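Note that one protein chain of the assembly has been removed; the remaining protein chains are unaltered in position.
For clarity, chains are labelled A and B in written order, and residue numbers in each chain start from 1.
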Amino acid sequence: MQTLLNNYAAVLLAVGIGVGMVLAALVAARILAPFSPSSAKSTSYECGMLPIGRVRVQMNVRYYLYAILFLVFDAEAVFLFPWAISLVGVGKAAFFEMVLFLSVLAGGLIYAWKKGALEWR
Amino acid sequence: MTSPHEGPQEAPIVPPPPGTIADTFREVLPDVEFTATQGTGDVILIIGRADVPRVLQLAKDDPRLDLKYLRCLLGIDHMEAGIEVVYQLYSFTHKHGVTIKTRLPADDLHVASAAPVWKGADWLERETAEMFGIVFDGHPNPVPLLLPEDMTDHHPLRKDNPFAQVEEWQGSRLGPEAAKLGHIPAGYESIAGESGEESSE
Partner (left out) sequence: MTGREREAERLRPVEVQRPRALYREVLPGVIQAPADFLLAMARKSSIWPMTFGLACCAIEMMSAYMSHHDLDRFGIVPWASPRQADVMIVAGTVTKKMGPSVKLLYEQMPNPKWVLAMGSCATNGGPYTRYDRVVQGVDKLIPVDVYVPGCPPRPEALIEGLVCLQEKIMRDRGSIG
């Protein structure tokens, strides 16, 4: 158990250095650069005009469909490979669990199919 | 040529030689009052403002005239004598062109829109409307084209606009040169005065 935690000490050090670098950059920017927020400066950029229309436009559903397709094919494959290799030694329950997992993802595949995400347009 | 400080002049009416497009117009529209004059390039036909929609529609549709191309649509400010609207037309098939002018009285600047006849007249009329203050009846989208959208009360191409405001902003003076022009707008005589030490040229 102790060696397992020791292995993760390196990960903690990496995370710490990453966070520290980001903070150092932000602090350096705040110290070295002139800081002068104004109301005009914080308006949204729209090529010199005041913004017309709302910012929160409705996200197009086709991006969500790509996320579902990614889950169905790619994330499923990631779980299928180790399961396939270790299936023999694990037992019957693992088989039915995987069937359940596959059926949930098959539901997602049917939804994407019905929405036309599999058509080549 | 007359010099500008003699005031606005009207162009003389020079009847065109026979055989020009003026005769074709008289054939096509025998009941419309024309005054035909020969301009520098085209024949100029001066019509009354009520005849404008009919004349323009027939100028485009009639096969003898076939003036399918509206080259330009503009206005001329004659101050008290009104504002003239000028339509310059050309035909690619018959290779002839004509200029049609109509005079609007200075207190009633309305004329029928040419936008139903030529699509290109849409923007040309928006520009003429904002520059002179003419209202084109039946125009599909009468908003300013080049001026800011909320500047509907200022008409830059009219002759009584004071241009000298620019000088005041720049802090310079016109000097005695401007006095010779004879057209200093009211209230700006001070900058056209005898400030001899500095000429803006």
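Here, contacts are C-beta pairs under 8 Å (C-beta built on N, C-alpha and C of every residue); 3 or more make two chains touch, one makes a residue touch a chain.
What you see is a predicted model; the values in this text were computed from it and never measured.
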item: Where the missing chain makes contact, among the chains that are shown; value: A, B
item: Contacting the left-out chain in the complete assembly, out of B:T20, B:Q38 or B:T152; value: B:T152
item: Candidates A:A10, A:C47, A:A77 or A:A93 - the one touching the absent chain; value: A:C47
item: Residue touching the undisplayed chain, where the options are A:F35, A:F96 or A:W120; value: A:F35
item: For chain A, the residues touching the chain missing from this view; value: 30-36, 38, 40-41, 43, 45, 47-50
item: Hidden partner interface residues of chain B, rising order; value: 146-148, 150-154, 156, 161, 163, 165-167, 169-170, 200
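Definition applied: only the chains that are shown with their structure count from here on.
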item: Distance between the centres, which are taken as Cα means, of chain B and chain A, whole angstrom; value: 64
